[in-house]
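I have a structure here, written as structure tokens, and I will follow up with some questions on it.
Removed from the display is one protein chain of the complex; every other protein chain stays in position.
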Amino acid sequence: MYVAVKGGQQAIANAHKLSAEERRGNPDVPEIGVDQIDQQLSIAVDRVMTEGSLYDRQLAALAIKQARGDMIEAIFLVRASRTTLPRFGYSVPMETSDMAIRRRISATFKDIPGGQVLGPTFDYQHRLIDPALAEGGAPEPAETAPADVDAQSPKVLGLLGQEGLMEAAGDGDDDAEIGDLTRDPLDFPADRDLRLQNLVRGDEGFILSLGYSTQRGYARGHAFAGEIRMGEVAVSFVPEELGFEIEIGEVALTECEMVTQFKGSSKVPPQFTRGYGLAFGQCERKAMSMALVDRALRAGELGEDRVAPAQDEEFVMSHSDSVEATGFVEHLKLPHYVDFQAELELVRRMRAEAEGKQAGTGEAAE
Amino acid sequence: MTATGPLPGYNFAYLNEQTKRMIRRALLKAVAIPGYQVPFASREMPMPYGWGTGGMQVTASILMPDDTLKVIDQGADDTTNAVSIRNFFAKTAAVETTTATAQASVIQTRHRIPEEPLREDQILVYQVPIPEPLRFLEPRETETRKMHALSEYGLMHVKLYEDIARYGHIATTYAYPVEVDGRYVMDPSPTPKFDNPKMDDCAALQLFGAGREKRIYAIPPYTKVISLDFDDYPFEVQTWEEACGLCGARDSYLDEVILDDRGGRLFCCSDTDFCEKRRAMGYRGAMSGEPQEAAE
Partner (left out) sequence: MSALAAETVEMTPILAARGVGHAYGDFLACRDVSFDLYPGEVLGIVGESGSGKTTLLKCLSGHLEPTEGEVGFAVRDGEMRLLGEMGEPERRALARTDWAFVHQNPRDGLRMSVSAGANIGERLMANGHRHYGNIREAALEWLAKVEIDAERIDDLPRTFSGGMQQRLQIARNLVTGPRLVFMDEPTGGLDVSVQARLLDLLRGLVQRLGLSAIVVTHDLAVARLLSTRLMVMQGGRVIEAGLTDQVLEDPQAPYSQLLVSSVLQV
């Protein structure tokens, strides 16, 4: 008797065990620790936290280990974990101008109050593979300037703003409720708060390519990196039972503010406009790309023609999320026999009809 | 909310109660406006988008501890994804599971409606990949929402017209659009059109969840569901010349299984429970390897 085999419980269990074995690799090689990932693959951890929308280094590091280094899979693991967490409330808006700065650069001014701080960066490194690193060993200690605890590092765009050359940040309505697309369904057209949230969660590669496209003419405007800063910022929260603000910790952030010229309209004189990017940890590429795309997506608000993909919020926001995208692309692996059967039947029928017609015309010709 | 479910550290049926409440509100609205796509704040699930996260969120939100759950994919209980989802709820909700359609109180499905008629005390939960029936005619959400709001459904018939003009008949075989309760045009999910008539006047509540697209919609019990067609080209379902090779059924949706590389094929019921039940009753098909005494 024929028994149709359609997969099964045992096969799934075995496949998972096999995957775990592959993850461990050769057991003679020491197993990688979560702490090692956290400390030595720190930018990978930053990315998983940023796109996973959860600031938890240990969890992100564990996700990277479990995902065998597959970043999108790790982000997915963090998101699926995050979704089970109850929401206690929202923090007070963070003051990135009070950041304990580890890196801060401006491409628009040679010198800025508070100074340029290069900090830990790949910039200006010759990208030569370092054979010595394969051996390991302690890096040479770096010389750093003594920390000036009283140093003020005002926002560079704020300095432009004093002259009236820079549009105000935000729409000025501090009381406006900030949307949260992990709590409420997305509705188009979307306001900037939701767009920014979507871009932070969006896939680094996708946002990078879109940002890049704006530089190549697919959306107008030449952007300048007004300021990029990275460091620790305090997070404050007002517990209902206390009724006043308490500091509950700090998070590492990278913030990028791009400056783009705007030629003005009937209502607004020519001035500079902003693009904003923010990411957990040291995700500088992501923050910069995000700022470019944010600016491009403001086309409608600024009365610019929407002609490029990066200006199309439905296109950008509907396709930026790697967890959504990977799920749907990979779902093509799932069985589709029922639909395919329907198509098979249809194609056979149409072929039969076409052959019938051909036979018919053939006879008529004879 | 500190209630924990059978899986330590997780709430009953995985989702926390805030999330379930949000989804239940969307479900109530969906039931109140049959066929209308209600936006909801879909959550990440531990399964990938496109693999049934919408259906799972709906199931998680309606599941009670004394429910009996059946999960099918392509009509079968033993396909990998069905097994995986069934295990998930067995683990996180510790509900009883079954493969018998008649014994289930909640049935989550991908791509099929069970052959056995459903009852008033059952809920059918569909996994939906693309909830918008107009999506491939009009990619913009802002425009399709307007079209639904204004009942501008002419475009849907343009597609059917093109089918007839080109092929002589309507060539849409699955995800065949339906009109619900005389108002909204709805995508029935990629079920074959063979299953469309089962949606009409169905005794069970039918719920549809699209996780990635963040939409929930519903067909309340005993609602009129019409498959779109033309007066002179009425809707019709697939038929087979073959009967099920295993149970001999002639009125079920058949899967085609390739047996060898010499063209050997077996047609058998895609609904495995239906097929097994018939065989238990003594029905036999031509390839069951047993005499077909009870068939026909």
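Lettered A and B in written order, each chain numbered from 1.
Following the convention adopted for this analysis, a contact is a pair of C-beta atoms (placed from the backbone, for glycine too) under 8 Å apart; a residue touches a chain by one contact, two chains touch by 3 or more.
All figures in this text were calculated on a predicted structure; none of them were measured in a lab.
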Option from B:7, B:164, B:237 or B:286 whose C-beta touches the chain left out: B:164
Residue of B:66, B:121, B:231 or B:260 in touch with the missing chain, whole complex considered: B:231
Touch residues of chain B, complete complex, unshown partner: 146, 149-150, 152-155, 157-158, 161-162, 164-166, 229-233
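Going forward, only the chains that are shown with their structure count from here on.
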Residue ranges of chain B touching chain A (in the complex, touch as defined): 1, 10-11, 14-16, 18-19, 22, 39-46, 48-51, 53, 73-76, 78-81, 83-84, 87, 110-112, 129, 140-142, 167-168, 171, 173-175, 190-194, 212, 214, 238, 240, 245-246, 253-257, 259, 266, 268, 270, 272, 287-290
Chain B partner contacts - residues on chain A that touch it in the complex: 1-2, 4, 6-9, 11-12, 76, 79-80, 82-87, 181-189, 314, 318, 323-324, 326-331, 334-339, 341-346, 350, 353
